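Here's a slice of the assembly, chains where they normally sit.
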Amino acid sequence: MKQSNARTECPAAQAETPVGLLCRLLRGTGQVMFQNNAWCGLLFLIGIFWGAYQGGTPAVAWGAVVGLVVSTCTGRLLELPSNEGDEGLWGFNGVLVGCAFPTFLGSTGWMWLALVLCAALTTWVRTGLNNVMAPWKINSMTFPFVLCTWLFLLAARALHGIPAPNLSAPALTETFSTAGLFSFADLLAWWLKGVAQVFLIDSWVTGLLFLVGLAVSNWRAALWAAIGSALALCMALLFGASGSAVAHGLYGFSPVLTAIALATVFYRPSLRSAVWALLGIAVTFFVQAGMNMLVAPFGIATLTAPFCLATWLFLLPLLRLDDNRHPDHTDWHNKH
Amino acid sequence: MKQSNARTECPAAQAETPVGLLCRLLRGTGQVMFQNNAWCGLLFLIGIFWGAYQGGTPAVAWGAVVGLVVSTCTGRLLELPSNEGDEGLWGFNGVLVGCAFPTFLGSTGWMWLALVLCAALTTWVRTGLNNVMAPWKINSMTFPFVLCTWLFLLAARALHGIPAPNLSAPALTETFSTAGLFSFADLLAWWLKGVAQVFLIDSWVTGLLFLVGLAVSNWRAALWAAIGSALALCMALLFGASGSAVAHGLYGFSPVLTAIALATVFYRPSLRSAVWALLGIAVTFFVQAGMNMLVAPFGIATLTAPFCLATWLFLLPLLRLDDNRHPDHTDWHNKH
């Protein structure tokens, strides 16, 4: 196993050098979509910066960097097992925290202080939740980010010092707009935005960069990300989801993650695991729609909770879809 | 143990014949109230059809059939352990999904597609949740139905394609009507409706059929179902619960299930286990009232969640109420 784990895309990853740290940080960005690959992470970061600056919210990009650095360094300070750090597993929740805070909250000093605390928190919450889930042979995935960010977003509503201008107001019913006429170009943009929204970015160019980044690391992951966003988009239109949510890619990001997880990470590629992943995408779509209503009274976003919940529901039965489960599966479990 | 498990009410249950499949389907209906008995399941189905047609909602009955068949076949397709299928354990969550969807949702094509997906989902979610709970020596009971149906009912609020005409609007306070004057005949009807509502049926005749079905399989189960509904009804009137909820039997169904579970399934009959079951009924009543308020802002129903939560609270301490716990208990755990 050691050979297969000795990734060659960044030989310096384990070194105590600035290059080694940079490599671990970039891998942390890649791990949001399960890619232990620095080049993939670099393309993700470029996508984040492009989308954030294009959208007039540069704080999102710098938040991502701060969250990534803080959470990665926290793992070192707490002396967690260093092999996890080498693979970028300390940083992926932190980078998402860093994207989420400036997306929803006003850029005050108190907000940045809270961002730093929350990003650091995700690192040991991940260790804790993985301990909880270890007997069930599942992993906390991005749920540490979801849990910690939910708590801080809710707290922002109760604290004057952290304004929350971009959280929708708590409401008992979702604001609902029917999708009007749309062109094929619209469809293409919505599909790519579904991929971009994994990092809370609302830009089709970013989505394209993310797909390229995935392909650099693993072409199957890129393919399944594309399938996940496309199938969810079709279902959203057929089942009549809110048009504005569809147009911002908000029905796509969770199915993208479920697709990558089920088809390429936890199960060996096969016809049966492909069917399983397609079912997973469909269920994630409904879970996303349902959780949108569940969080509406609290005025927060679902974040990637629908992906976590749906994927757990497909992993917990411990079904064997192939002769063996994906060999990396057990391995991934042991490591994560 | 094998002898005692070799039920004789349906010798064909394990055979790969249409009769065998029918037998497994009927047992699946019976397992909603923990009865591994085809005749009991048949009487339950008759009760469902009577109540659905009488109430002008035949789709509920046909939904039950569809949900039952889909979830049972899913267990076969996934190659889950066949002894579970022989005892009807793949079908009981699916039949409840099939009752719930047409009860709350409009009968569109998309709704039926969602029903099929949700019924299938319950089969492997049950396997997954049982894996989660195995270390605690408890069982997911009807919670797979609750969890999956909650997600889809919430999703229906966000999707034009699945209208939800019979879900109450999300609200911060329950609509509250005091119980007016009532006769002994009213009491009798409300008491029987409490049993019928286990399958979401609002008919006292159905409640009577369910009690007969239980008695065919296990007279103690019938007795405790009757006690559960009666005690909960008394408490609802004494503590001043909403009159309309009481009159539709909505305070009865969860205590009915708790009573059967604690008094006849998980503990050997004795004076102490009877007291334990009575306490369980009382606590379930309060949990039902509390969860009514908990789900109100989301505009969904509690389903059988109060039964699951309250019963778990009585099983988790692993108290021994007798010389031994109910022998079928361990056995039931191993199998479920």
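Of note:
Order as written gives the chain letters A and B; numbering starts at 1 within each chain.
Throughout what follows, a residue touches a chain if its C-beta (ideal position, glycine included) is under 8 Å from a C-beta of that chain, and two chains touch if they have at least 3 such contacts.
Just so we're clear, the structure is a prediction, and the values are computed from it rather than from any experiment.
Here 2 copies sit in place, and the number of copies making up the whole complex of this structure is 3.
Operating definition for what follows: only the chains that are shown with their structure count from here on.
Superposition of chain A on chain B using C-alpha atoms only gives a rotation of 120 degrees, nearest 5.
Each chain gets one centre point, the mean of its Cα atoms, and the points for chain A and chain B are 37 Å apart. Chain B meets chain A in the complex at residues 78, 110, 114, 117-118, 121, 124-125, 127-129, 131-132, 135, 150-155, 157-162, 169-172, 297-299. Interface residues of chain A, counted against chain B in their complex, comprise 135-136, 172-174, 176, 178, 238-242, 279, 282-283, 286-287, 289-294, 297, 312-319.
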